[in-house]
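Just one protein chain is left out here, and the rest sit where they should.
Take a look at chain A:
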Amino acid sequence: MADKESAEAVISEIHRRIAEAFNVFDNESSKSVDVREVGTIIRSLGCFPSEAELHEMIAEVEEEEPTGYIRFEKFLPAMTKVLMERKFRPIPKDVLIQAFEVLDQEKKGYLEAEELKKYMTQEGEPFSQDEVEEMLSAALDNKENVIFYKDLVSKMTFEDL
């Protein structure tokens, strides 16, 4: 009995969290958001999906005839499932640093700005110009034009709270 109640309470709390995050982007109280904001909403709820995973999820919650808007009705159950199943888990700090080390083939401890730019815009799920510029402006050590990625990861993890 108590278990059932607490399970319900947990789900109910999850629903409210999702509703809150959704409402921040729902300017007109229309119970729908622009599809381009859905990724931000999902990520702000603590998930780390890749672009591919994101597109999959959007396809799930979109209308049959895509309208450019995602309705809360459809979003809520899908997102609840994601949170309950703990999908798209955060990336541990050391795994992240390892990823940088892969790119840092010479094991210098840092990446040149041009190097990182190349990887980010050509490999994986490429960044746009804006995205990579922003990353560099946050990451760059101005004096030497390189990115000390261990420091970067620490700093951004701290800022991310």
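To be clear about the criterion, contacts are C-beta pairs under 8 Å (C-beta built on N, C-alpha and C of every residue); 3 or more make two chains touch, one makes a residue touch a chain; residues count from 1.
Here is the rule we go by: contacts and distances are computed from a predicted model.
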Per UniProt record, name of the chain withheld from view ["DNA-directed RNA polymerase RpoA/D/Rpb3-type domain-containing protein", "Proteasome subunit beta", "Vacuolar protein sorting-associated protein 33A" or "Serine/threonine-protein phosphatase with EF-hands"]: "Serine/threonine-protein phosphatase with EF-hands"
Residue among A:47, A:70 or A:83 touching the omitted chain: A:47
Residue among A:82, A:120 or A:146 that touches the chain left out of view: A:120
Chain not shown: contacting residue from A:63, A:114, A:134 or A:151: A:134
Positions on chain A where the hidden chain makes contact: 9, 12-13, 16-17, 20-21, 23-30, 39-44, 47-51, 90-91, 95-96, 98-100, 102-103, 105, 119-120, 123-127, 131, 134-135, 137-138, 156, 159-161
